[in-house]
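Every protein chain of the complex appears in place save one, which is left out.
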Amino acid sequence: MLSRTADNLYWLARYMERADFLSRAIEASRRLASLPKTYGGVESEWDSVLLSSGSAESFAASGRPLEEEHVIEYLTFAADNPGSIRNCLYLARTNARAVRTALTVEMWEAINGAFLEMQSFENRRKTTSKEELTHFLEFVKRTSLSYDGGAYRTMLRNDAYWFSRLGLFIERADNTARLLDVKYHVLLPEKESIGGSLDYFQWSALLRAVSAHNAYHWVYRTSMKPWLVADLLILRPEMPRSLISCYESIVRNLDLLARAHSRQGPAQRQARKLHNQLQNLTMENVFQNGLHEFVSNFIVENNQLGLLISEQYLF
Amino acid sequence: MHIHIQHETTYRYSTPAKHSFQHLRMTPRNFDGQHIVNWRLDMNIEGRLKETEDSFGNILHHMSAEGPISSIKILAEGDIITFNTNGIITGLAEKIPNILYLRDTQLTRIQPELIDFTYNATRNEVNDLNKCHSLLSSIHDCMLFDNNATTVTTTAYESFSNKKGVCQDFAHIFLTCARFLNIPARYVSGYYVRNDIDRQTAGHAWAEAYIPDLGWIGFDPAHGISPNERYVRLATALDYNGAAPIKGTIVGGLGEDMNISIHIFSPQDPKDTHQLLIQ
Partner (left out) sequence: MLQFDEMMGANGQPRVAYQNLSQWLNSVDAQWLSSRREQAELLFRRIGITFAVYGSQEATERLIPFDVLPRIISRNEWERLERGLIQRVTALNLFLKDIYGDGQIIKAGIIPADLIYRNPGFCSEMFGRRPPHDVYVHISGVDIVRTDDQNFYVLEDNARTPSGVSYMLENREVMMRLFPELFSLHRVAPIEDYPNELLATLRSVSPPHAAGEPVIALMTPGQYNSAFYEHSFLADKLGIELVEGRDLFVRDDIVYMRTTEGPRRVDVIYRRIDDDFLDPLVFRADSALGVAGLMGAYQAGNVTLANAVGTGVADDKATYTYMPEIIRFYLGEAPILLNVPTYRCREADALTYVLEHLSELVVKEVNGSGGYGMLVGPHASKAQIEEFRLKLRANPDNFIAQPTLALSTCPISVAQGIAPRHVDLRPFVLHGAKNVRVVPGGLTRVAMTENSLVVNSSQGGGTKDTWVIDDVLTEIRPTIS
């Protein structure tokens, strides 16, 4: 397939995934920020969302005050934030429009319909109530579900599908890792004794941001423990947003590409290396060597994979 | 006259280019006014030079090279014997109907001021030949030669309005006016041997007009004369865009810096010329 088409599909998937993550992260933060201080409700929560979405610097530069209303506006509709949900959906559609022929009707209708609906949300946002925001965030999640469902159920299993999956999983791994990077301090083992139940709400917000709140209980059948939260997000293969699960999918899709093209390259090697590392890792190792260090390093390596894919396939 | 030409064009890129693609119209053809003794086209990097002919009958080389390219040097070099034909071009296979040379182009679009100028310059003349000579001297008289006033995208009208330009602007004005008079006219790129210096930083350009019964005749408004044995003719087209010695694109590559060096002179010793001829 055309390199540009692959490139568009890859980024289309990334933007959809990013929009989905943003809406979950905003929702979780709203919950947390609305708690009484004694339950861990802190204003710095909005700073964390900006950090984990990678827009803290540009937010500061835009001169907006660090308040809930402004952060939410910045992350949802701000036209000047390249990473806002609005711009993610807009870019997703631009990419989709360029590769109409590579999308199924269902996928296109999901994106195009969402784009039209988003414009109507955007037009009435000045009157946005909290309830309206909830509707909007729900809408974004629904959009990514119907897009993803459309892709899963209707796309031919060929390179178009594989590139689009690659985009999704690389973005998802990046999002999970960023979230961990911002929140690592509440997950450190010693926290349990110090903070006690106060951190419970932090942990549960973290889980909500990656829609793993119920999953935790199904996997561990025990009360909330920070290292288990970290374990779930990093090493549990059954958890769809864990780093290892993302890498399982990345490796599989890259292998399918390599087989179809009868050619392997640096991207396959890098993905396997990372997957191997994750497979041979225990949470003890991670904590011993520093959770923060591990996560920062992972973010770098994951980005590196993105670059290698571009070089190898997308020119 | 025996003329030796060494035309070097060097491109440098601060960020190397991935690929370079150039059209070179740097190979002269024989006609009654010039005989090519030897000529070669070369470049200093691995690449491909493919000779073709464009629709105007010019020898065109497609040059392509793979990167990373941080600099390319293109060299055209050779010896030519020229003869004074009083500007008349004979012995050249004409590929295109003369009427086609009445087409106007973006660079040679007629404007009211140019119409007035043409009218004033030629109103006393009855035949096309004399009209062209009047145009030649009028343009030469009213335009000031200025290396810094124009670029390769300047139109005839723009340079005429400022009364400044280089040889190609003069040629474009001539073309515009001649075509307005319904005289087929074409742009010529080439070289000119100067008395004062033998190293130049640009080629030369002039025009040719088609005069019934005589054929194509050269007019050089920059010097106010018809070309003689000091001129070497490279390529013709409707305007600069079609006859430019080098036209190119690069992929990737930033911060382009171009340098042209033309060493052109007539070897003094007549024996050399004789040697060349019998080779």
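Think of it as A and B in the order they're written, each chain with its own count starting at 1.
Throughout what follows, contacts are C-beta pairs under 8 Å (C-beta built on N, C-alpha and C of every residue); 3 or more make two chains touch, one makes a residue touch a chain.
Not measured: the values here are computed from a predicted model.
Visitor: So which of B:Ile99, B:Ala202 or B:Leu254 would be touching the chain we can't see?
Guide: The one listed residue touching the chain not shown is B:Ile99.
Visitor: Who touches the missing chain here, B:His19, B:His35 or B:Lys73?
Guide: B:His19
Visitor: Touching the hidden chain in the complete assembly: which of A:Asp20, A:Glu45, A:Asp159 or A:Asp199 does that?
Guide: Once the missing chain is taken into account, the touching residue is A:Asp159.
Visitor: Going by the contact rule already stated, which one of A:Glu109, A:Glu122, A:Glu248 or A:Glu301 would touch the omitted chain in the full complex?
Guide: In the complete complex, the chain left out is touched by residue A:Glu109.
Visitor: By the contact criterion defined above, which parts of subunit B meet the unshown chain? Give residue numbers in ascending order.
Guide: Against the left-out chain, subunit B lists 19, 21, 23, 48, 50, 52, 54-56, 62, 64, 95-97, 99-100, 102-103, 238, 241-242, 247-249, 251.
Visitor: Can you list, in ascending order, the subunit A residues touching the missing chain?
Guide: Within subunit A, the residues touching the omitted chain are 1-6, 94, 97-101, 105, 108-109, 112-113, 116, 159, 163, 257, 261, 263, 313-315.
As a convention for this text, only the chains that are shown with their structure count from here on.
Visitor: Please tell me the distance, in whole Å, between the geometric centres of subunit A and subunit B computed from their C-alpha atoms.
Guide: Taking the mean C-alpha position of each chain, the two centres sit 61 Å apart.
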